[in-house]
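Next up is a structure, given as structure tokens.
Only one protein chain is missing from this complex, and each of the others stays in its spot.
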Amino acid sequence: MAETDRRFFSGLLRIGAGPALWAAHLGLVYGVTAVACARGAGGVAAPTVVGLTLAAALGAGWIVGRELRRARAGPAGTRTSFFAAALAGLSLVAILWAGLPVVFVSACP
Amino acid sequence: MRRTLVILGLLVALGAVGALLFAWSGLYNVAASVPHWPPTRWLIEFGLENSVETHARGIEVPPLDDPALVHAGLGHYEGACQPCHGAPGQPPNPLVRRMLPEPPYLPGQELRWSPAQLFWIVRHGLKYTGMPAWVAEHRDDEIWAMVAALLRLPELDDAGYRRLLASGARMPAGESARLLAAVGPAGEALVACARCHGLTGAGGGAGAFPALAGQSREYLMASLKAYALGTRASGFMQPVAGALDDEQMGRLADHYAAMPTPPVRPAPNAATERGRAIAERGLPERGIPACVTCHGGNALARNRLFPRLDGQHAFYLAQQLRLFAVGTRGGTAFAELMQATTHGLDEAEIRAVAAYYAARGRPR
Amino acid sequence: MSRLPDPRPRPPEELEQLQEVWRQPGGWRLASAVNNTYVGVFYIGTALLFFVLAGILALLLRIQLAVPENDFLSQATYNQVFTMHGTMMMFLFAVPAVEAMGVYLLPNMQAARDLPFPRLSAYAFWAYAVGGLAFFCSLFFGLAPDGGWFMYPPLTSSEHSPGHNTDFWLLGIGFIEISAIAGAIEILVGVLRTRAPGMTLDKLPIYSWAMLVFAVMIVFGFPAVILGTALLEIERSFHWPFFIAEKGGDPLLWQHLFWFFGHPEVYIIFLPAAGFVSMILPTMCGTRLVAHRWVVLALVATGFIAFGVWVHHMFTTGLPKLSLSFFSAASMAVAVPSGIQVFAWIATIAKGRLRLTVPSLFVLGFLAIFTLGGLTGVMVAMVPFDGQTHDTFFVVAHFHYVLIGGMVFPLFAAFYYWAPTASRRALSERLGKWCFGLMFVGFNIAFFPQHVAGLMGMPRRVWTYPAELGWGWINMTSTVGAFILGLGALVFLIDLARNFRPFTGGNAGNVWNAGTLEWLPGGNYATRSIPIVTSLEPLWDQPDLAREVDEGRYYLPGAPTGRRETIVTSAIAAEPQYLMQMPGPGWPAVLAAWFTAAFFLLLTVKLVTPAMVCGVIALALVLRWMWDTDLGPAHPPVDIGGGIVLPVNCSGPMSHSWWAVVVLILVAGAVFASLLFSYFFLWTVSPDVWPAATGQALPGAEWPLAAAALLVLSSALVWWAGRRLEADGHWSVRLGLAAAAVALAAALAAELAGQRATGLSPTDSGYGAVVYMMAALQGLFVATLGIMALYTLARSLAGLLHRHRRATFDNTMLLWHYAVGQGLIALAVVHFGPRVL
Partner (left out) sequence: MRRHTFTRFAEALPAAVLAACSGPQSPLDAGSDEAAGIAILSWVMFAAAGLILVAVLALAAAAARAPAEQPRWATREGWVVAAGLVFPIVMLSALLAWGLSITGGGGGASSPPAAFRIAVAGEQWWWRVTYLGPDGSALFSTANELRLPIGQRVEVDLTSADVIHSFWVPGLAGKLDMIPGHVNTLPLVAGRAGTWRGQCAEYCGGAHALMAFTVTALPAPDFERWMAAQAAPAAEPDNAEGRRGRALFLASGCGACHAVRGTPASGTIGPDLTHVGGRPTIGAGLLPTQRGTLAAWIVDPGHLKPEVRMPPFPVFRGEDLRALAAWLESLR
């Protein structure tokens, strides 16, 4: 693989990290709730969702911080850092929103 | 180039005018007593053969091994085909031999056509030969029965043919004469009915011919009328019923309605359990109601237009259910009810219900 | 690079040769054209035809609803017409239209001579056009589908829809799946690899960004519906009960698969349109787009989050409320990037001076309509509100605001804006203003009242309604509006007929004073020479660029190898890597599409033998077309100017075909992931038909172990063959490939034998169906790779495969390793799953 292609893929990974975290979080909280409710184990759902949300939010926050530091460190790859940080920031909001329902809604009917 | 074309065109026009003049002159002899000119005959034969071959392509042949099919087909053959095509043990009719083309004498002959081609010929008939098309064009089941019979015909001798034709129990000559006399003016018609359904209406022919004994007069009458009017399509029955007047229909209906009802006994057969379940409870989750609501004892007492099914032959019942399920079976004013209620029955269920009712007692 | 523009005079015969090489066939041979400017215009025209046809259907629907208890259309006809309207608008108009615009615009915008796979574009277009027209004609035979455009089973199962109608829908979708995937591969590789030198990602036009995201979304979104339609057709034809509840299937599986595609689909349609707007507005305002990087960010973010909202189409299915709420939140999140774009556009308008041209009017109309559509979108993302408005006319109004506002208005803006690049004459500003006025007013009169109808309780998809519910006046208003909207579209068609003159070899030029490269002068070959790009709007920043490019002062000013060719560049920095030779007009790809269409059509009406004949012919034609690819170093390296000497063609990971196979593998992986989801989903809903509950025996460990060993062996053999190819050991390569194919097939046979030995049948239950489906998918790969192996062998025997000309082998190998990986995962899931779950 050419050097330029390697840069392409590493950039892709950095930019995709935040949204990937969000997607994994959404998939997990949805899957956990679905299985817990289908198997009559609704009590497990809420604490798991809270835990997953906190973990994912911390992860997204860490990415934001790291990319902002990188952006300040030097001009090379600033654009990648901007995208990575902004997408991770948006993912952070989306993760917190996805975790919010646990406060209001009981897991299974 | 252009001149050649003009000359060719003129020749064609001249030929057409000549042919017209020839036809107009009346010189051509259309007499059946004079055979075709050999080239003409060859051309006609060639065209016919290829036409049948082409049109029969793609017709799928269903299994034709059910003996009831042979019975049904031969029953019709004896009434409708035999006069022209002959029957085992009967020499060709001299009248027919003077037809042009002469209808082939079928008994004992090697079959010229494949089953699919026979199907096509029986269904559509043949132009300029006197071979008619099937009366009820969409009754494929009847046409296949004819094909099954035609396939069987070459190997039958006189006795074998008579044996397959005879249906119902044999009865002493005196008894049948008494029955015929009782029907009075409809006696001749009764002979036609009896050919398949038997004088006492027991039906038979491995189930090809329904039992008529014990059905209500109203139902028999309505069915004959439906056949005569074509609202119940059948190539077998329409020609017979169409020849009857109301008076004859009434007498025939009276006759068969008065024949003794077979005793009803519960079916012990475990194989008919599925049929019983459908008959008594229906398949409500699929919108198929219980048969007994209309065809059970009490219901029949309330509505005489519903046929009784107990002891009816399984082959016939299954055939009618199939026809109802695809919506081609007409009949009385209630036929549409059956179309709605049998829609969605599958082949196994149809057979189960038919077997169940057939096992519930049988006319003697 | 500093030596460009090259001031030296060009050889006089150079331009002539370039024109000769890129000459298009005339007359009826025009159909064999594969060049993007031609295929793109055919493609757009066909999409527009379907827009008109589906629009006429909409007017029929509106006539029927104009008054209560109307009998203009019968119930059965209405149900077919609304199904066709939705299906055609979504599948035969919207996606193809934006894809067609991409095919037409992208190479020009990136100053490439063509997209990397011109015949693939042609194939995608013809399969779509022929298949789509046949699909439309089903309406005239009463065979049109009538299950609604999202075709929920069990209504569409063989029990409740026994006719061919549903099969025609599946057929129509089959075509759009083919052409969408083909288009996505084309566009993805095109955007990443065929750009003008120097057009780094931050100088990439925003429309290219939009199409990049669009293509990625197709790659991950369409596989779910590809799998869904395959499962439904298999259920209908062979009774594998994927969606039948009594047998352990679940109707909701379809809804998950359909909407996992269906919601991203909306953004697949919208993002390219947003790309149009972000291109048109700066030109019309004479200024650069404000917050450019935020707009790019918004496109990318939308592309991601769009995949997390599919369940909001299932808010009323009785899923746990907590699950619904996750997706309510995600649906809110997807609104945010749209907000960024809207305000970036407003800021751009404020920054420049907006010329009120027809494209500007359509963009402003878009802004108004789309904003309202977005706001109602936020409303229906609220679970309680959706409970009341889901499947009502409120939702009908909402998505027409989003789709017509968000896609049709920008598309019309794009037609008016870019028509001068294809036609000798620009479209008429006078007619265009009438067109816009009628469409804008008509649209709002037609669709705003439908919000109210929904709030008065009118469900969608009703062919009639009682007078006493008071919906009459609303519907009459709506019908009047629909006809005004239709009139607007008619004015557009008149404008096209009067002014649009494509294929004349010339165009109207840079009439709007735009800044991007598609406005460079040129011909079929795109631009005479390929410039170095140093900014987002090169034509604004380099006033002489157009003239210099046209004089051949930049890269590749002719056709040095005597064939069609374009420069392949690296993905980020857009550094020239090699010169790709490209095909000219030809029939194999076009005919292959026709026979593919015939194959599917005949299969739909169950004419199996003729279908198979057409399928084999199509396959043969595809192989014939492939035979001319993988040219190897057919020409010594070429000096393209500016001191750069490029090799001609290339194999290995740098090759554009390698990238295409990687994209194809992503598609395949997404299909497989959807199948894994189906497997686990069916387990969650119906564990009672799984072995743990039924006592169904599982195959002994020897079967999967044997299958796994054979798979690994197969991969190893291919790897070894690759090593031997490096040493030009031809017979080792041939033997290795043949043995690998046998091992791959044997692995599948072992898996099937193991399952059959337990007595499991795919028609037994949802479990049996999904287990055999895993094998069926693997079987598809075995068949495909078998054909590819034979084809590679044939090339080897023909002397077309050696160490410098091995793209065919490399691509086969890549797919091979993927298939083995997928097979191993499938084995693990199918055999561990029931033991663990």
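Worth a mention:
Lettered A, B and C in written order, each chain numbered from 1.
Just so we're on the same page, a residue touches a chain if its C-beta (ideal position, glycine included) is under 8 Å from a C-beta of that chain, and two chains touch if they have at least 3 such contacts.
All figures in this text were calculated on a predicted structure; none of them were measured in a lab.
Shown chains touched by the hidden chain across the complete assembly: A, B, C.
For the chain missing from the display, the contacting residue among C:F343, C:W627, C:W719 or C:Y791 is C:F343, taking the whole complex into account.
Across C:S74, C:S237, C:T504 or C:T763, the residue that sits in touch with the chain not pictured is C:S74. Although one chain is not drawn, the whole complex shows that of C:A31, C:V52, C:A335 or C:A716 it is C:A335 that touches it. Shown as candidates are C:Y104, C:F242, C:F440 or C:Y767; the residue that touches the absent chain is C:F440.
Checked against the full complex, the one of C:Q19, C:T464 or C:T561 touching the unshown chain is C:T464.
Residues 74-76, 79, 146-148, 152, 154-155, 160-161, 244-246, 250-252, 290-291, 294, 316-318, 321, 324-325, 328-329, 332, 335-336, 339-344, 346-351, 353-354, 356, 361, 364-365, 367-368, 371-372, 375-376, 378-379, 382-392, 437, 440-441, 444, 448-449, 451-452, 455-465, 468-470, 685-686 of chain C touch the missing chain (whole complex, contact as defined above).
Residues of chain B that touch the chain left out of the display are 282, 284-285, 287-290, 293-294, 298-299, 302-303, 306, 333-334, 336-337, 339-341. Considering the complete assembly, chain A touches the hidden chain via residues 93, 97, 100-101, 103-106, 109.
Everything below uses one rule, namely that only the chains that are shown with their structure count from here on.
Each chain gets one centre point, the mean of its Cα atoms, and the points for chain A and chain B are 75 Å apart.
Chain A has no residue in contact with two or more other chains. Contact with two or more other chains is made by no residue of chain B. The touching residues of chain C, when paired with chain A in their complex, are 201-202, 293-294, 296-297, 300-301, 304-305, 307-308, 311, 319-323, 325-330, 332-333, 336-337, 570-573, 575, 577, 653-654, 684-685. Interface of chain A with chain C (complex): residues 1-2, 4-5, 7-8, 11, 15-16, 19, 22-23, 26, 29-30, 33-35, 37-39, 42, 45-46, 49, 79, 82-83, 86-87, 90, 93-94, 97-98, 100-102, 104-109.
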